[in-house]
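On to chain A.
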Amino acid sequence: MVGSPVLFVAIPLLAAFIIPLTGMIWKNSVRIIPGLVLAFMFALSISLMGYVSEHGTIVEVIAGWKPPIGINLVFSPFTGFLTMLMTFLGFMVWLYSYKFKRNVDFEPSMKYFILLMLLVTGSVGIVLTGDIFNMFVFIEIVSISGYGLTSFYTRRDSAEAAFKFLFMGAIASTFLLIAIMIIYSQLGTLNIADIAEKMPLMDNKLKVLSLVFFILAIGVEAEIFPLNGWAPDVYTQAPGPIGAAFAGIVVKAAIYASVRLVYTMYDFGGAFDLFIIIGLITFIVAETTALRQDRLKRMLAYSSIGQMGLVMIAFGIGTKEGVYAALFLMFNHAIIKSLLFFSGSYLVFNKKNKYIKHVNGMGKYLPITSVLFTIGSFAIIGLPPFSGFWSKLAVLTAAADSKMVILIAVILIISILEAVYYLRVVNRIYFFDKKEKTETQKPSINALIAMICLGIIVLVIGFYPDLISGYLDRAATDLMDKGNYIKEVLTINK
Partner candidate 1 sequence: MIYVILTLVLLLLMVASAIYAIWQKDLLYAVIASGILSLFLSIVFVILQAPDVALTEAAIGVALTTIIFIIAIRNTVRYEDEHDKKKKVKTTTK
Partner candidate 2 sequence: MEKYLDILNVAIYGSAVLLMLIGLYGALTKKSLIKIVLGLSILDSGVHLLMIAIGYLKDGTAPIFSAGNEEKMSVMVDPIPQALVLTAIVIGFGVTAVAISLVIRLYRHHNTLRIDEIKKLKW
């Protein structure tokens, strides 16, 4: 084994503490070190994934105490897949914003990169940790770096967005604590595997209520319907790449948390139906709202929320095919939505309100960015031969196998709306005339590389989905096998 899961947390934190010191000596180090760390995390996740696929789950304990006592990190095919995805996106976001922040002062740019790095770290921590209170701590890390990143631009209305986020986040974290305490008071443990094992001992009423509090708390980050008021504002006001980071990293971590609760910790069958209901409402409301947006980033934000609803639906199907589909959707959504945010923020660069009409005629001025945006739009609509098609097909197949005919119909009808609003933008890019005289910003070389990387992934996965389907399949098997998770964690011989 090369390295260990704990390095996913230790190295970025070490770097975060070192950066203020090195920044005094060499100013560029504050930009470069986070990139190196994120690249390291990505490389580490790949090497660990290789190890995991041969030798099975890695359970890493902290401070040498076996799981019920100490905190443990679990690097299984499932968590490892998400880690790989998140760290990759984190690196892409860094690459994209490497020069983007050049015109910003030294101190804010240092803060930006530290916060970005810790945002990724926190999300990875949520995914890897095997302890619910530790998960709470990581959720707070993600939240606070999210608040900081959202309000990065002092000239926008970003503080308003960040405050809404913080308001919801604070309420959520309170209820998360209550839920954790209810479980602790009944079972006397905080370890997820241990809780899962002892869960049948718990009183049914308390079980229901604690799950309710958990759903409220994690739902805020997972952007499920009535709790996602903050999300569009944050996506709009945060710097462009951070929107991608939220859509691709933070929300994924939150979805992971809720999935871990329902699939591993609790033993309710009805929770899956709840997932479907919540996901469906989120999906419908978000997509219909996105249809009527006049600002680009807001539209992307609602679309992102809607996609997360779809992921919830896929997880709610509850079969292995459903999990496979959900993971595939998460992967695609992370890649494609990042591509859209990246290219979209150059299409409306320097415009105050980022109206959709500002993209008019950009196909002539920013050809590559426009093409990438178009590819992203087509992919997220689910048109073949782009990658979005395969995930949509997987969701529908999984739903059909579970005989959910009406669900399929609703998903497809709403998908038409999605197609409409994306194509409206694409039409504007190519077939409308640019009216205003404002300057367009050519993407810097690093941003272009990041976008092209994502675009290539979209195309490659579209033509050859088997590149990742092995990972997805193993991850889905891993998530469905609750007993194995408990066994792996509790019987570690360290």
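Throughout what follows, a contact is a pair of C-beta atoms (placed from the backbone, for glycine too) under 8 Å apart; a residue touches a chain by one contact, two chains touch by 3 or more; residues count from 1.
With respect to how the candidates were assembled, all candidates are chains of the complex that A comes from, given by their letters.
In this text, all values refer to a predicted model and were calculated from it rather than measured experimentally.
Among the chains 1 or 2 offered as candidates, the one in contact with chain A in this complex is candidate 2. Contact residues of chain A toward candidate 2 in the complex are 133, 137, 140, 143-144, 147-148, 151, 154, 157, 159-163, 166-167, 169-171, 173-174, 177-178, 180-181, 184-185, 190, 232-233, 236-237, 289, 292-293.
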